[in-house]
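Notes follow once the structure below has been shown.
Only a single protein chain was left out; the remaining protein chains are all shown in position.
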Amino acid sequence: MFLVAAVALLIAMALALIRLFIGPSLYDRVLAVNVFGTKTVLLIGVVGFLTGRPDWLDISLLYALINFIGTLAILKFFRYRRLGDRPPSEQRP
Amino acid sequence: MSPWLDFVLFSILAATAVGVVILRNLFAVVMLGAVFSLVTAALFVVMDAPDVAFTEAAVGAGITTVLLLGALTLTTRHERPGSSGIAIPLAVSLITGAVLVYGSLDLPRFGSPDAPIHLHLAPEFLVGREPEIDIPNIVTAILASYRGFDTLGEVIVVFTAGIGVLLLIGRHHVGRRNRVEDAADDKGEAPDSPAQSPPEST
Partner (left out) sequence: MIGTAADIASWLFIVSGSAGIVISALGLLRLPDFYTRLHAGGVTDTFGAELLIIGLAIQSGVSLITAKLLIIGLFLFFTGPTATHATANAAWVAGLKPRLAERPDERPDGDNP
């Protein structure tokens, strides 16, 4: 039963990776990374159930948080072209 | 179950590494690096090392991606094609690889119980762990307690890298060079197409 889920997740990860290679625009690639991250979260949970040790869900939870924040950081970076706050002496570009 | 799962994860890892080498768009390479760290974290979970997987997911896929993006503000978006040929580096890599593989044929089999590495220190760790340290997972016990100074060194290295990048990009804002080209490249068009939308306003 969990084997079905694990195989499906691995297939989905491979397909998302193909989209990451060939995506013509940048936002295609950001979307593919987000999808890949969600699949990894689920894969760690399912592999935990497969091997009989479901305590690895902590790692899934951590990675779900990091995936979300990382995607938003990448998007914010592309919109504003900088990572930190604007220094007070600089005018609007 | 375990061999084919390892096989699929490792082949995804190899495909990602090939993509990192081949692609020329540096932002795509940074995101492939994040995917690489993710798959490595999944491999660590399969190999029963949850705390290493925690660290790999947090550092590799989260922080290193953002730090590399910050470093990319100082340079252009596309890697310039190399000017020298590939014959000599390819030959050197193949010869070095062949020598290493030849040297590794003498090593004992992976995980065999009578390899020297498993006979001297490892039983001491495995047996002496419970009365002394009382951490349930053996990998965590070695990382956090028996080899704690190693872990301290790694923390210092990552912290220094973060501070270095913040100092580089935080002080003076270096102007981006090829704005219009990069704006077109974001949307997947050719860099010199005539119809450009106006650059985004902040």
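Per-chain numbering from 1; labels A and B assigned in written order.
Going forward, a contact is a pair of C-beta atoms (placed from the backbone, for glycine too) under 8 Å apart; a residue touches a chain by one contact, two chains touch by 3 or more.
None of these values were measured; they are calculated from a predicted model.
> Going by the touch rule given at the top, which residues of subunit A touch the chain that is not shown?
Residue positions of subunit A that touch the missing chain: 1-2, 4-5, 7-9, 11-13, 15-16, 18-19, 25, 27-28, 30-32, 34-35, 38-39, 41-42, 45-46, 49, 54-55, 57-58, 60-61, 64-65, 68, 71-72, 75, 78-79.
Quick note on the criterion: only the chains that are shown with their structure count from here on.
> Hey, which residues of subunit B end up touching subunit A in the complex?
Residues in contact with subunit A: 1, 5, 8-9, 12, 15-16, 19, 23, 27-28, 31-32, 34-35, 38-39, 41-42, 45-46, 50, 53-54, 57-58, 61-62, 65-66, 69-70, 73, 166, 169-170, 173, 176, 185-188, 200, 202.
> Write out the stretch or stretches of subunit A touching subunit B in their complex.
Touch list, subunit A to subunit B: 3, 6, 10, 13-14, 17, 20-21, 23-30, 32-33, 36-37, 40, 43-44, 47-48, 50, 55-56, 58-59, 62-63, 66-67, 69-70, 73-74, 77-84, 87, 90, 92-93.
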